[in-house]
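All protein chains but one are shown at their positions in the complex.
Let's turn to subunit A:
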Amino acid sequence: MIPILEAIDVRKAYANHVALSGVSLAIPEGSIFGLLGPNGAGKTSLIRIITQITGADEGEIRFRGERLNPGHGIQIGYLPEERGLYKKMKVGEQLLYLAQLRGLSRADAVQRIKHWLLRFDLKGWAEKNVEDLSKGMQQKVQFIATVMHQPSLIILDEPFSGFDPINANLIKDEILELRKQGATIIFSTHRMESVEELCDNIALINRSRKVLDGPVGVIRNQFKTNTYEVEGKGKLMVIHPDFEVIEQIERENGHFFARVQLHAGVRPNDLLRYLIGSVEVEAFREKIPSINEIFIRRVRETMPETLAEQTV
């Protein structure tokens, strides 16, 4: 299947710095894609190229196999990190204006605005000025503006920053619903933990380069370190030929929490058998690395000198 969006060796430089140095990506149709990386990594630059706010210096973006052109604009819905509304404009009029700019006819737009305002509990607010709305309501209006023209690709830049938890959940549900209807979603964020459970695929970007990409499950398995978390009662022997206790935390009443890394060739059941013999096991699970941990490890491997300066 042709990916809905493909970036091929995209490069972009500004006067004083390089924003993207040869980034290639493929975003499968109907997936939720996480574009992850610290602030200043180049995520927003890439998105602005995809939304055609700027152009790439080199490389190519393909939308469903076609070279990206202005005609694709209306198939993309973009909620920027710097998002706002005309403060002195009525909610209904503003949505109508934005919908018409995205190619909807007036009649269509009116219909959909009605639908969305009802859905987000904003029905009585259409005639109010945006500045009279609470911040949470404004966020809902911004989200409606992003998706009301039924784009097949929705790009959300730092979607949950600034959203209150209730709205964030509401938006999450809507996003999942939109995916069910066939839309593809790109999340761009530096807070990797906020989206990793939602994403099917991710790409990690650091310092203008892609450092890793693929399906979340595959990546996490790839970066498994054969480490297990154990909780129980008693005390673990610190030295053993088959495994190494990386960390052990003693808790009240003789309880403990430990992270244990198996040596090569040792199976989890071997550890379990040993544990059963020496302590009372209350919990035993494999430690799967978080995307954030994978990111740090990956960056340390590929460019160890840069990590010290970074705040992840």
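Keep this in mind: contacts are C-beta pairs under 8 Å (C-beta built on N, C-alpha and C of every residue); 3 or more make two chains touch, one makes a residue touch a chain; residues count from 1.
Quick note on the criterion: contacts and distances are computed from a predicted model.
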Can you pick, from "Nitrite reductase", "Mycofactocin maturase MftC", "ABC transporter permease" or "Dihydroxyacetone kinase subunit L", the UniProt protein name of the chain not displayed? "ABC transporter permease"
Among A:Val18, A:Met89, A:Leu198 or A:Leu262, which residue is in contact with the omitted chain in the full complex? A:Met89
Sole contact to the chain not displayed, among A:Pro3, A:Pro80 or A:Pro159: A:Pro80
Give the residue, chosen from A:Ile4, A:Val23, A:Leu68 or A:Leu98, that touches the chain omitted from the document. A:Leu98
Have a look at A:Thr51, A:Ser152 or A:Thr189 and name the one touching the chain we're not showing. A:Thr51
Subunit A residues that touch the omitted chain in the full complex: 14-15, 48, 51-55, 57, 70, 73-74, 76, 78-80, 82-89, 97-98, 100-102, 142, 145
